[in-house]
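After this line comes chain A, so read on.
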Amino acid sequence: MEGITNHEIQEFLQNNLGESILSVEESFGMLAVEVHINHIYKVVSYLYKDETMKFQFLTDLCGVHYPDSTNRELGVVYHLQSMTLNRRLKLKVFVPVEKPEVPTITGIYGSANWMERETFDFFGIRFLGHPNLKRILNMDEMVDFPMRKEFPLEDPTRDDKADFQFGR
Partner candidate 1 sequence: MSTKITITEAPPGEEGPGFFATSLDHVVGLARKNSIWPLPFATSCCGIEFMSTMASHYDLARFGSERMSFTPRQADLLMVMGTIAKKMGPVLRQVYEQMAEPRWVIAVGACASSGGIFDTYSVLQGIDRIIPVDVYVPGCPPRPEQIIDGVMRIQDLIGKESVRRRNSDEYKHLMEQYMIK
Partner candidate 2 sequence: MNSSSIPYDYLPIIIQFLVALGFVVLVLVGTHLLGPKASGKRHDASFECGLDSIGNARNPFSVKYFMTAILFVLFDVEVIFLYPWAVNFKKLGMFGYIEIIIFLSFLMAGFYYVIRKGVLNWQQRESQE
């Protein structure tokens, strides 16, 4: 397909947003760019406004939890897409679990509203400046964050799979 290749994107990122890019790698035909936490809003809006790149569609936004990478435990992955040039790009941001704060991008993309609420609901990553940051899928009374690795999957009230049933 015509449109820009990953290599051109990499170059563009290096010379325009060089200081806020921490690392770039390519997997399965898509660039994964790790961005410094304070520059994420700048990078996303730059890519949005830029004429040559035209990354103007937020495909997806989700959280990831790496419990054992110190003070980079919680990550947020943004999938951007340029429909006109038919190219996808993945931005990653990592924050420590003690201070899980990421600036919101609902200003640029209206679709990020619920996706950020879902990421907060699952991982507890607070999105600063989000218009209405509260739980979206789980019950409001829920205290802890279910998608973190240490949270158990099974329903605690169910005892038919408990150990004593199997003589353990």
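The criterion applied here is as follows: a contact is a pair of C-beta atoms (placed from the backbone, for glycine too) under 8 Å apart; a residue touches a chain by one contact, two chains touch by 3 or more; residues count from 1.
Per the selection procedure, all candidates are chains of the complex that A comes from, given by their letters.
Values in this document were obtained by computation on a predicted structure and should not be read as measured data.
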| item | value |
| --- | --- |
| Touching candidate for chain A, same complex, options 1 or 2 | 1 |
| Parts of chain A lying in touch with candidate 1, wherever the complex brings them together | 137-139, 146, 151-158, 161 |
